[in-house]
Each structure stands twice: as structure tokens, then as C-alpha cells.
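As you look at this complex, bear in mind that one protein chain is not there, while each of the others sits in place.
Which chain is which? They are A, B and C, in the order written, and residues in each are numbered from 1.
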């Protein structure tokens, strides 16, 4: 069962609400002997942190992570790694409206009917604040994967405006506040976001995450497929409504000839694929090519325009969301998507190792 | 852990290879006292069965399901329900080529490197034949959901040709061999499929599955989100490369105003949503609206055109796939998608009931 | 997977080392709407706390629990309940010996070989300090079980000295520092323990835990049997080496006639059992009688007498354990055993409710 955990051998349990004293997580199953400290986690949290640019929520949180267990003299011990981030900027305000009113596009009504009780302050458990835990867990997952595996993400569409794929360059990511890999899109996105913020509206976004150096063999033929677990993990992020691997939905319009990734032998005995429509996963198992996934983050419903809704007393009301919010929550989802992909890969790496300890890590064939 | 199981409280374990003596499954956790017999399962298997029209593989399998446990005098007993389908048409042939050659777009190479050993006959474990087990499990899941929940699927795109949504009508499904809900698309699809079959090529497809009458409250805010489990379940079907809920990827191009589903009070005290962009799930929890999901089935790589590949000895070879195959495997995926959705809903219904036994099933509010 | 978690629907995850900054836990799956605060947990921790009498370790820990999530305005919200206890009395000392030497009867050698790294300070992860987490989780489990279920424990044997069962009286428990239910044993135990402490030796103990008011129907016929989960849970406590239910090992010497618990109809339509050899569980399922389990806590190996051992360099050495320790660790195991039993029952209560929502809670039969 996994109400608030994910993964099996690399297992993450998350807890905490937006306006409680803290949020935190426990990583269970991390192998012993890995070098780990707060300094390995903090940079990833800093990338996700709100309040850094005018484009994201102005909540001011230092998001300082503290490791509470599982590390001794700088090395993981094989016991559970607990970490915690204190909530500091829980702006006190009158939550009366939110307490009784159900915001359209949010889960307020469903939570109310399911649980009877809910912590409505700042979204409670469903606040995007929780994604900091995923990012911290992802930093630990990267340690498990090792330096040979590189997991990166980028925003490839803001609103209806998609990047020019021919210009995709990961090196551009740090040059702009949008995790945008195409420099030709940056100015347009800036204008778009400014206009959206001004109008109190919001935008959706599409994020692409890529893992390079993934060993061949992670996953299983059915059910515990690597792509099924990636899909579940990315869809578990707040506001995500779709996930695709490799060619994804576009593969419907391809023929079998176009979609099949042909293979040749490389000079060093490693199989070379001539394309990567499959996104690095075939039959549920990694091929050794880069694993490529995309997901959409819907436009947040926290907007300034009044929308029709109801309250807990069965009254019809109009709702608008004041206060600090993101016009494009997809922006902060890039490090989160990376982290989830890293966690799934770490989990499957351990699972693969348990069952197939002698399997090769690269797609090499004996040449003769 | 779940190499070949899915679900938690309604838990399905699947086994079997395409050319072994049989395939089968075990459903564990089904409540006692439900009326169940082979006649409840067989019609769903018959819908999925190959060899029924010229559009699908001509493998002749009666696919007769046999219940082996968990049912007594026509009622489920609360103990595991095992069922089995014998393989009959395992056409004997020389598999020499397939044994040593890795087909592009298939998992042959990855399986070889991961396991060392693989049952290459007819795709072995990764054959679409296994989906019969999902369909059978789905029939049992429907019993758990009860008559109030209706799960149906349709093919909404074949190749690049999408239906006209304005004409979507589930009543049309049984009028054509394509599970096509739009009568105006049928003739075009027939031509497209005939041409594809003739050329030995293949087509992808997009399937939509819809569950009506879903109780409000299924799911959880994070991780064990209903949509995350649906995404994982649908992505675990053979050849699926993408999943979306409600508006899905298209939500990127919507504004928050457009995407938020507004609410009014219905005459009977039930909340009425003015739209369903969310696909019936908000914050990971069902809202009581229809749950809507779509997935893509890639074009099969089993095609007659030779493609470049390698064999297990590191030789470069050309591969083409002879024998019986489907030009559009998406056709048979419609009942499979329905079944997976039904299984996920049944699992979450039990989970919800455990934690919230007194929660309402419909989104009603006290009126005053 | 469950390296550091237990339970399924009432799921507890534990973390922390003896000499780290804190220990803590996460309870996931607790139903919403239960009244819960730190004051509900603290009294149980206080019963387990070291430093209270001269008979237990003199480590001074206030063991103040702090709830960090999952509770809002005094009610559980259905989201994970995280709690934490800070470590305060981590007496700084030279651990050089312990770091390199493997104490007989402890897991030092096995941990060293398994993990390579271990936090040897105060036993690290395997310190009895972790049992505070179990006690806190047990307090939450009691809330799930409700007032109708009463879980209590007693020490029924210290060293070789067993109580007189005819004098068993739970009301005596709080009258002595040994959780001893037989007043005639207290003076003897006091002498025994004093002598043991003086000699630097240690004693084992047998604990009995009893749950009254358990609903009929918890458990499952095989594998997920209530008794199997109780056995696993109690055996997971530090230093426990055996578990029995009801008559336990003594049932070997009974005949079938003696061991079968006969039944009669009570005046109110409830079945009355004439004996409880089964310990309240038959065929893996609770009968409605009191659930009775016993477990042994071995004598701690932390003693003052030198014992032969080896160090990590392969040298033969003599080891003796200085510092604060318990002559009878079983004393503090009583609240821990209660807590584990409560957690297992809460988990099975939720599981039972999911599958059999309409089952009766008491063994009543229609009378006619």
C-alpha cells in the first residue's frame, strides 16, 4: 500500500502540510556507503525554491533541509534517511473563506466529502510545497544512480507556445528563469508570462525530463514496466494531467516502419540505435538509450477572475483566489519531474540488481 | 513489490507466456458474496479475442476461461479467485530466426541482456495474449464496482485520423469492428486499415476509456492519487506510450479560467459541474463526474518491410516479421483499457471504504 | 517492501538512531476525524521511558513527542501523521572500542559485514531507543481501534521465575515497577533484579499482551492471518526470540479434546466460548474472544563480565560493556508489545472493513 510512499526498494515516504510546522520525508532502502550530506540535497531544493524570481510565488522559504538519520560520518548506513524542512513563511491570514468554499479546479470539494476534515490553509497536504520532498529524495536517488547517469529536465512548452526542437540545448537552461532549452523562445515566454500575471490568469506547461547513461535492463516485461512506473510517478505530481514516453501520443500517427528504432553495431561492440522513438524503453525495459518522458502541468485554478462555485453549506458562490500564487506552476515542476524520474530509476536499478546481478549495464554483444 | 501484480486491496497477479500451455491470473481481495461465474467473464474475453474479423490477428483461440478457486455455489468467498485460459493455437514453426535476432521496436535485445534466457516464441511473456488476463480481471472488478458504475472504451484515433468528437456516441461501438464511436469515421478507417494491411505496415491508435457513476472520494491527495494509478495501469499495457486524464496535454494551452470546472447546485442537492476538463479527478480524488482517460497504442513493429537490426552474435542483419499479426494492435486494446480502469477503480473503492467507511458516494451537500 | 515500515492500511514507518539528533515515525492510513494530540501519545511514552526507576537504564530522556503533520484543529485529516522525539542525552564519550570491536550477542559483526558502515554509538539503529516510535504509533492505533478495544500487557516471567497465573490481576500492574500482575511475585523479582544488577549480569523475561473487545473477523485464512502478522510484529521488537498465541508451545502436550474451545449460546444471542486455548484467533481470524500473545525478551548481552570476541581487524579480544544499561530489558518491552499488538489490530480492522463492510463486530447468531 502506498498512500504517501513510492518506490519499492528505494522507497520514499512523504509527510507534511503547507502550513504545518514542517514537511519531511524518509528514504528507505538506500544502499550503505554512499557519500551524502545536506550539501548534496540543498542545491536541488534551491532550484525549486519559490521566491527566486518574479515569475513564481513570492512565499519566502529558505527551504533548508536537515538530515535526521541514516547518515554517519558522511556516509549512508543502509538505515532509513529521514530529512525535514521547516515551514517558516506561513503567512497568517483569515482563511474563513477558503475553509468553507470549494475552489473550482481544486480538490476542495472532493477532500471535504472524502475526509470530512481538511487542512485548508495554503492547500494543506496538496500544496505544491510538498514537492520539495520529492526534490530532496531525488537528490538521494542521484547518489544511488551514480555519476554515470544524468537526469535533466526542461520546459518545452508554455501555454500554447512550444519551443523549436531543432534549437534544444540543455546548456541554455541556466541562462533563463524558465528552464527553457531554446533561447529563441525566452523573450516570447517572458512577455507571455508577464501578461498572464498582470491579468491574474494562469498558463499550463509541458516539461520534458531526460535520463542519460541509464543501464540496459531496468524494468520488467509487464506491470512493473519501467515506463508504467515513470507514468505513475510523474502523474503523482500536483497538477499533472498527462505523461508520455518517447514519441508518446505522436506515435499514433506514425507507421510501424517510422516508429521502430533500427539498430547497428557500433565500433566498440555496443549496439547503436538509429533513432529513439521509444524514449529508451521497449517492452517495459530500458534499452540503454536516453530515457525521455514528458508531462503536462495544467494551468493553476488559483486565478483572480471570479468563477462560479458552491460552499459547504450548499450555497452557490463566486470564488477568486487572492494572495501569492504562480501564473505558471509548471516552472517549478521541472526539478520535481527530474527528481521523480531519478527516484524511479534508482528503485529499478536496485530491483534489477536483485534479480539479475550479473547482467551487463551497456547493450554490448559479443562480436565474432 | 509488483513484478506481475497490480492493485493493493483488489490485487491481480498475472502469469503465462504466449506459447506455454496456458495463461492465467489470480484476483486476491475480492469481497465475498458477489455473484460470479465464467459467464460473467467470457463476454469480455470474446470482445477482445483475436480471429474475429479480418482486421486482427488470425490466431484462433477460443479463449475459454475457467475459474479454479474462490467461487462457491455461484458466489465469491473472499478467497483468491484463480482463473486460467488454455493456449491452443500455438502454431508450431521454426523459430530459429526469432531466437537469435532482435526485432527493432521490440524488447528482444533488452530481454536478452537482462535475463540471458527468453521465451521468444510468439513474444513470450510480452505477447499481447497476456492482455486476456487483464480483461478477465476487469470483469471481476466490474462486479466489485456494481451496476452503478459503467466503464466503456472507444477508439478515437486510428493512425493520424481522429474522430469528430461532436459525433461521439457510445451506441455506435457495436455497429463496427473498430470500437469507433463516430459513424462518419468508419468508412475512412476501413480503407486506411485495408491499405495498411496490404502494404504490410502498421498503424497506431488512441483509445479513450470512460467510467460513469464513479463514487466521489476515490484516491488520495498525493502518490496514491487515482490518476497516478490509472496512468501506471494503462501504461503497463503492451505498446502503450502515453496516458492522459481529462483535458490531458491540451490543458497546457488553456488558461486557468478555461480549465477550471465551475460548479452549481443541482435541484436535488447534488453539485453539478459545468464542464469536465479535469476528467473526473481533482487533487488525486474522484469528484463524482465521469472519469475520462486516453492512451496511445504505438504502431506495432511486426511489419513486412525489412528493418536494420542486429543478432545475438553481434552481426548486423535485416529483419522482417512474417506470420499472423495485427496492422493496428490498438483495436484489441479497447477492452483491455476498460479492464485496467475498472481494476484501478475497484482497488480504490476498497481502499476508500477502509479509511472512510461513512463518506458519501455522490457529491451532495446539505442545503439550507 | 518493508525495511522499516509495518502494516498495510495502518502503515508505520520508523527512522532514527540512538545518538542522532532525533528519532521519528510516520503513520500513514489513519482515518480522518479522530481526535488526536500529543497528550494522547505522551502517557504511553512516559510508561516506556528510561530513567524512571533504578531498574532501567539511567539515560535521561524527556521523550517529548511532537506531532508534525496530519492533525488539524485536534482532528486527524487522513494525511500522514509524522511525529518526532528529539534525542537529548547522547552522552559524549569515547566510542573507540565499540567502533572496532564486535560485542557477542549483538549484531555488530553482522552489521559490519552487511553494510560496511555502521553507526555504533549506543547501538545506532538497533538501539532499544527506537521502540519509543512503536509506542507512539501504538497510541495512534488505539484511537483507530476505539474505546471498545483494550490492549494491555504484563510481565509474566522474569528470568526463570514465572508468576502464579491464578493470581493474575491487571489491576496490580501499576502497583509495582515490573508490570507484574501477580503481587506475590514482586518481592522475589525485586531481589532477583537487584542481585543481577549488582553482579553486572542480565535476565530475560516473558511478556504477555492481551486485547479485549477485538471484533470478530479480523484476519484472513492464510498468509495474512492475524496471528502471523502478530508474530511478525512482536518478533520485530529488539531482543525478542519467540512468540506464541493462546496456548502456544504448550498446546503440543494437549489433546484435541482439551485444546478445542467449546461454544454455547449466551443469553443475548452471542456465542460464548468455554475456554480460550486459541488465544482469540482460529484459522487466522479473530473470534471475538480476547487476543492473547506472549513473547520472550532475551537477556541483554550488555554485561560487565568479559566475553570472548573478535574485532574488525581479525584480532581476538575480550569485551565487556560499561556504562548505563538495563539488567532486564524486558521491563521496558511491555508497553512496546502492547503497541505492536494495537498496530496490527488497527491494520486488520481497516483491511477487514474494506473487504467486508457489513460484517458483524460481535459473534452473534440469529436465534430461532
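By definition in this document, contacts are C-beta pairs under 8 Å (C-beta built on N, C-alpha and C of every residue); 3 or more make two chains touch, one makes a residue touch a chain.
Predicted model only: the values in this text are computed from it and were never measured.
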| item | value |
| --- | --- |
| Residue of C:220, C:291 or C:346 in touch with the missing chain, whole complex considered | C:220 |
| Contact partner of the left-out chain, one of B:23, B:41, B:65 or B:163 | B:23 |
| Touching residues (missing chain, whole complex) on chain A | 1, 8-9, 29, 31-32, 78-79, 221, 350-351, 353-357 |
| Touch list for chain C against the chain that is not drawn | 1-6, 8, 14, 102, 104-107, 109-111, 113-116, 124-126, 130, 157, 159-160, 196, 201-206, 216-217, 219-225, 227-236, 238, 241-249, 251-265, 269, 271, 274, 278-279, 282-287, 296-303, 305, 307-310, 312-316, 330, 351-352, 356, 359-360, 363, 365-368 |
| Footprint left on chain B by the chain that the document does not show | 1, 3-5, 8-9, 11, 13-17, 20-24, 26, 28-29, 32-33, 66, 68-70, 72-73, 75-82, 84, 114-119, 124-125 |
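The rule is short, and it goes like this: only the chains that are shown with their structure count from here on.
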| item | value |
| --- | --- |
| Chain B-chain C separation of Cα centroids, rounded to whole Å | 45 |
| Chain A and chain C, separation of their C-alpha mean positions in angstrom | 39 |
| Touching two or more other chains - residues of chain C | 1, 8-9, 29, 32, 78-79 |
